[in-house]
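Before I ask anything, let me first share the structure, which is written out below as structure tokens.
With one protein chain held back, the other chains of the complex are shown just where they sit.
Think of it as A and B in the order they're written, each chain with its own count starting at 1.
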Amino acid sequence: MSQLSVDHLLGIKYLNKADIQLIFETADQFKEVINRPIKKVPSLRDITIANLFFENSTRTKLSFELAEKRLSADVINFSASQSSVKKGETLIDTVNNILSMKVDMVVMRHPSPGAGVFLSKHINASIVNAGDGAHEHPTQALLDSYSIREDLGSVKGKNVVIVGDILHSRVALSNIYALQLQGANVMVCGPKTLLPKYIKDLGVKVETNLRKALEWCDVANMLRVQNERMDISYFPSTREYAQQYGVTKDLLNSLDKEITIMHPGPINRGVEITSDVADSDQSIILNQVENGVAIRMAVIYLLASKIKQ
Amino acid sequence: MSQKVLLNSKEVNIILHRLACQLIENHNDFSNTVLVGLQPRGKFLAARLAKILKEDYKVKNLKYGDLDITFFRDDFRRGEKPLEANTTTIDFIVEDKNVVFVDDVLYTGRSIRAALTAIQSFGRPNHIELLTLIDRRFSRHLPIQPDYRGRQVDAINKEKVIVNWSENEGEDVVYLINK
Partner (left out) sequence: MIFNKDGNITIITQEKASVKTLVNNIEQVYEKYKNDHIIVRLSSLDTISLEDIIEFLRVSNTHRGDKKSFVVVSDKVDLDIMPDEICIVPTMHEAYDIIEMEDIERDLGF
């Protein structure tokens, strides 16, 4: 199958296994491209892409921008205005502005779950969800699985634990969907207050003890402690979090096998993982960043190829 | 659908040897030359030529690779068929080198145009030549001609030239197929 089954990338929940395979194979080719002396391909030179970031993000935005430019697309950037970013109001205003500029694709990050779904119903462009509230962050999950595939050969049958603030994390949810689609065994690990009530319905294992989780897994995906998304009532202090759920080199060395460490970034060094873990051979964090550009190039290329001339 | 044999196995092999000799005449010991097979099908011809050059004509240290041109095509979003990319393996520098593009059938020339742009991602070649097994003489859309040609064929639009290799389909043969 050489085409995606969807016209937008709104969430992993709308993709099938063949879609993921196609994205990975295309990303393989783009990974080679971004390692050439000249890292550009001209394919999207007649495509205009708008990046709408209603929430702050440096890394994801940069990664998308880089991917778009490597594909030779024209890129325009909108950031949220500082005053009264009320649900719906700013989004519709911005949409109307865009419509008059003949944009082919929109990459959007917005605080409302389903904002991408809403947008796809109102504008005639391909939508890529770069994170919608606590809902999904599909390209992150894709690059995470792609990185596991690169490191361990495949995702199927692997034991993957996601550690941290599962309750507020769109990275966790998208990863759970993606990993299950590819046949991995998934576990979530974190303080009880940060595990959503419905988590068992998703068919994942639940563990509150970090050591047990690490002994079970092949890969540990360490989520960022998100200060902006939670208030103090969820967890006593960052220090206590680090003591119970932070991964240190000693902890890693005490396990009876070498596990792979991942992190979507940016890392709170000393909280989720220590610097020596982040910089160790077991960490594939830098690969995740490089793979992020290749995966985003693949997604944008595949979606663009469905936009007829 | 009718099928006619343009070149049988013996003829293909004679031509391959002739092309190899022509290459040696112009490129000597290949110390400054690289062969680049155009994916997906030029790859097999390039591999065959490299084998002949190395084994039969004792060319040492021959550099060759495969170039995929999918992302440089001019028909992105314009065709009915979705485009699937193949692998590019160029693990040498082309800066100041003589490049020989190798493809099995030269038809409209658009693949070659894409290859000319694509190769620039790897440096600035000194010189670029084109080697093709079959040249569909009057079918060009662009001003592009081969430097080395196996056999010239006058085929019309409805006809297709198919090149089979013993490694893949069990025999070396070139067919002209009427669709």
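Heads up, the rule we're going with is that contacts are C-beta pairs under 8 Å (C-beta built on N, C-alpha and C of every residue); 3 or more make two chains touch, one makes a residue touch a chain.
Treat the numbers as computed from the prediction; the structure is a model and nothing was measured.
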Statement: Visible partners of the omitted chain are A
- request: Quick one: say which of A:Ala134, A:Val204, A:Leu223 or A:Ile273 touches the chain that got left out.
  value: A:Ala134
Field: Residue among A:Leu66, A:Val117 or A:Ile307 touching the omitted chain
entry: A:Val117
Task: Kindly note down the residues of chain A that lie in touch with the hidden chain.
output: 83-84, 86-89, 91-92, 112-115, 117-118, 121, 133-135, 198
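The working rule: only the chains that are shown with their structure count from here on.
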Query: If you average the CA atoms of chain A and of chain B, how many Å lie between those two points?
result: 41
Field: Interfacial residue positions of chain B with respect to chain A in the complex
entry: 68, 70-73, 76-78, 81-88, 117, 120-123
Message: Residue numbers of chain A touching chain B in their complex, please.
response: 2-3, 25-26, 28-29, 32-33, 36-44, 301, 304-305, 307-309
